[in-house]
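Before any comments, here is the structure.
Here the complex is missing one protein chain, while the rest keep their positions.
Letters are used for the chains, namely A, B, C, D and E, taken in the order the chains are written, and counting of residues starts over at 1 for each.
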Amino acid sequence: MEPQVLEFLLATRSLMTVGRFSVYKCHFREDVAQHSYYTALYAMIIADIERQRGTRIDVERLLRMALLHDAEEARTGDIHHPCKHQDEPFAEKLNDRALEWFVELMGSLPKDIANEYIGLRRASRDLSAPEAKIVKAADKIEALLWAYEEYLLGNEHVRRAKIVEDILSKLEKIELPTVKALVFEIRNRIGTIET
Amino acid sequence: MEPQVLEFLLATRSLMTVGRFSVYKCHFREDVAQHSYYTALYAMIIADIERQRGTRIDVERLLRMALLHDAEEARTGDIHHPCKHQDEPFAEKLNDRALEWFVELMGSLPKDIANEYIGLRRASRDLSAPEAKIVKAADKIEALLWAYEEYLLGNEHVRRAKIVEDILSKLEKIELPTVKALVFEIRNRIGTIET
Amino acid sequence: MEPQVLEFLLATRSLMTVGRFSVYKCHFREDVAQHSYYTALYAMIIADIERQRGTRIDVERLLRMALLHDAEEARTGDIHHPCKHQDEPFAEKLNDRALEWFVELMGSLPKDIANEYIGLRRASRDLSAPEAKIVKAADKIEALLWAYEEYLLGNEHVRRAKIVEDILSKLEKIELPTVKALVFEIRNRIGTIET
Amino acid sequence: MEPQVLEFLLATRSLMTVGRFSVYKCHFREDVAQHSYYTALYAMIIADIERQRGTRIDVERLLRMALLHDAEEARTGDIHHPCKHQDEPFAEKLNDRALEWFVELMGSLPKDIANEYIGLRRASRDLSAPEAKIVKAADKIEALLWAYEEYLLGNEHVRRAKIVEDILSKLEKIELPTVKALVFEIRNRIGTIET
Amino acid sequence: MEPQVLEFLLATRSLMTVGRFSVYKCHFREDVAQHSYYTALYAMIIADIERQRGTRIDVERLLRMALLHDAEEARTGDIHHPCKHQDEPFAEKLNDRALEWFVELMGSLPKDIANEYIGLRRASRDLSAPEAKIVKAADKIEALLWAYEEYLLGNEHVRRAKIVEDILSKLEKIELPTVKALVFEIRNRIGTIET
Partner (left out) sequence: MEPQVLEFLLATRSLMTVGRFSVYKCHFREDVAQHSYYTALYAMIIADIERQRGTRIDVERLLRMALLHDAEEARTGDIHHPCKHQDEPFAEKLNDRALEWFVELMGSLPKDIANEYIGLRRASRDLSAPEAKIVKAADKIEALLWAYEEYLLGNEHVRRAKIVEDILSKLEKIELPTVKALVFEIRNRIGTIET
């Protein structure tokens, strides 16, 4: 069994070479492994604060979702966001394909474990569950902080590309007090630089 | 009119930031601008040798095709090849989308010029014309020489990924003596390292 | 409260700039964020396989430990391993300091959450618990696969530096069947290249 | 014959490793292959607009010139501009040497083709022909847009080095309406940042 | 004897891979070899100006000290400054360890030469000697100019991290007219950007 497990461990290492935001000239090209680390870390913190506020969250499930949320990009590379989301049916189609690659990638894990992971990946599309919602929020906040750091490094490109506005508009749809508060705070900081 | 033309000149500069072969760990991450330069240069040389052999080629048309052949990746990024070519209908669908982005990108050029370029991009899909055939050959030979250089830099990953076999099998379908001879020669060199 | 939480999210982003193995000339300089991602991912997989074998593991606790295991390096940078582990008392002293920096870093999180994370960081030193043991194993396997990939990229430096032997000897002390099997398999692969 | 042609294809690949503007600290070190791609692309667009205005231009000849205009730098590397242009006789001498290296590089191409390319390289020095004039303009506009992007990325060095002034003064001597209009537009944009 | 000397020449080459200021996101990651070059060059210039003013300086001794002042980092990597200087006893302890690694590194040189170098490394801690004082000043001025160049490249991170204040406060304790004058001048420049 283990030779195949090793195959899986090795295959995911491509996430380190897949750069994000490839059509933007930027100072620091983030990769999918880095992005996934912060998505998991931020999700954990948001969940812990939300739990203090009384929300029931399955943190084990949440962290598993976060660690796996972009895993198939080890096979597909990063597809530029506006290209991926041109229209609803196309986005759906690409998402299905992404899931197929995810399934293929899981093929070298023991069957039960593979099935569990595939189930989690599927479940992460349904944003009514708090776990999926928080992973989505962490995913977007991570992108936002990347853009914020590009600002601090002097990158006028990113400011003009209005990525920040785009991400913020998505974050505003997420109804979680911790996310609302973080987004408010980040808005403040960016506003300070812009004036 | 010129402000818009400038917009076009600037937009294409993203080709410099779009890396190719993003799921492979490699020594030298080639970008789409570099790739397009060599595609055009190699296409010119192959065409000139084929012309000496009597083939009729419209070199102006060929060079225009080569310079524009991946231009829409300034908008879409580079989609990993096995992912793009999973099956025929999906590949067709992605190709249509690519063309739409190409059309959008051309939107800041004067109308007549934009239309001419869109026509060329369309025509480059029909491999019966010698110009399209040579651009395709140059496109693949460039990828092959990237892989060959990775071999020379010591990259065992590339050897195992069998990219070379994949590209070679596509090149073998191109019926042009110059391409046949080049492929034969490159095969020889790679064989020399492998033993 | 949230402005401080944001401070924490931003502070941890330095993990992306802290390179590992800085005294080795290498092809791919891994950073602490990438390393932490794979440590968490690999720990999850090892735990899931061990659980199939009947071991009782608290996976939530394990994943939290893994995500936080090197967090203080956002403040201290990466200290070269042989330098850190020169002798037992010095290693202890450095470890205590690392913990102090960890505590300082957690200072911008809500108190209860900070305390929980500090507790986890402390607990991860005691390798008798299966969670700590698996995080340690994943931490070392990640380093081993980095070295293995350097081999594949042609890096003779890494081979000569005997890092691999060093890591393997540490892994051999970890008594977990999944780890034993993985280490055996990796040994096989590396052996194949060396002959 | 083909082994030698392959030698040529491989030799030109060094253009990807030769960085431009090496004495400036910059965010994005452009290489000669990237520069040559944009020189060819921009030359094509300028030519097409000029043709709409009634100028007669041999676009095939123009594109060949553009693709080859810095090819010898695969042998010589990039010589810093103020150093190259210290005084007229020295610039002439270096230019002659550059041509010798160009001839040497062409040595692995079939004789007729080599001679044609050498003729084009020579002809590109005579700026009275519209083709040479447009290639020169595209060459300079590309450098200008590199500098403009450095501005957008926050590079104060480039602003102070007054490279932009230097390039603009050269562009002003080129009497082509499209070039005049583009330069006017770029001036506007840069002015907007500076105030 | 020479095989061992070669070992030393090779071992010091790791200084090229050890990055400085690793916890800061920066545009240009300086390494210890670059830093040591400028420390030696700047020390020579400061010494020559001070000599014109009548100070007696042993420049041979000064240059030897400068070239060797961080040599042990080839073994230890770069330890982040605030971490190193948390408190006096810890700083002393780390400094002693650094010296041990320095001694170990010198082990492949002929004994007399090794001893001379170790003596110089020890002497460089006593800032009452003009040679040690100037090397220290050059060391800090180099760091200051790195930070100044990051400002020019648009790096707001560095500005906020107040590294510059930190370095300036150390430089102010060095009682040498040339250093005073240089620091005054650099302060002026940075002030100009900040307003």
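The criterion applied here is as follows: a residue touches a chain if its C-beta (ideal position, glycine included) is under 8 Å from a C-beta of that chain, and two chains touch if they have at least 3 such contacts.
Quick caveat, the model's predicted, so the values are computed rather than measured.
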Partners of the unshown chain among those that are drawn: B, C, D, E
Among E:Tyr42, E:Trp101 or E:Tyr151, the residue in touch with the chain that has been omitted: E:Tyr42
Interface with the undisplayed chain - residues on chain E: 1-3, 5-6, 8-10, 12-13, 15-16, 28, 30-31, 33-34, 36-38, 40-42, 44-45, 48-49, 52, 59-60, 63-64, 67, 109-110, 112-113, 116, 141, 145, 149, 178, 181-182, 184-186, 189
Where the unshown chain meets chain D, residue by residue: 13-14, 16-19, 22-26, 74-80, 82-83, 86, 90, 93, 97, 100-101
In chain C, positions touching the absent partner: 25, 27, 153-157, 160
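FYI, only the chains that are shown with their structure count from here on.
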Contact distance in steps, from chain B to chain E: 2
By mean Cα position, the chain sitting nearest the middle: A
Maximum centroid distance from chain E, chain identifier (CA atoms): B
A-B compared against A-E, more contacting pairs: A-B
Remotest chain, chain D as reference, centres from CA atoms: C
Centre-to-centre distance between chain E and chain D (centres being mean Cα positions), rounded to whole Å: 41
Residue list for chain D, restricted to those that touch at least two other chains: 27-28, 149, 153-155
Pairwise touch network: line, ring, star, complete, or other: other
Pairs of chains found to touch, sorted by chain label: A-B, A-C, A-D, A-E, B-C, B-D, C-E, D-E
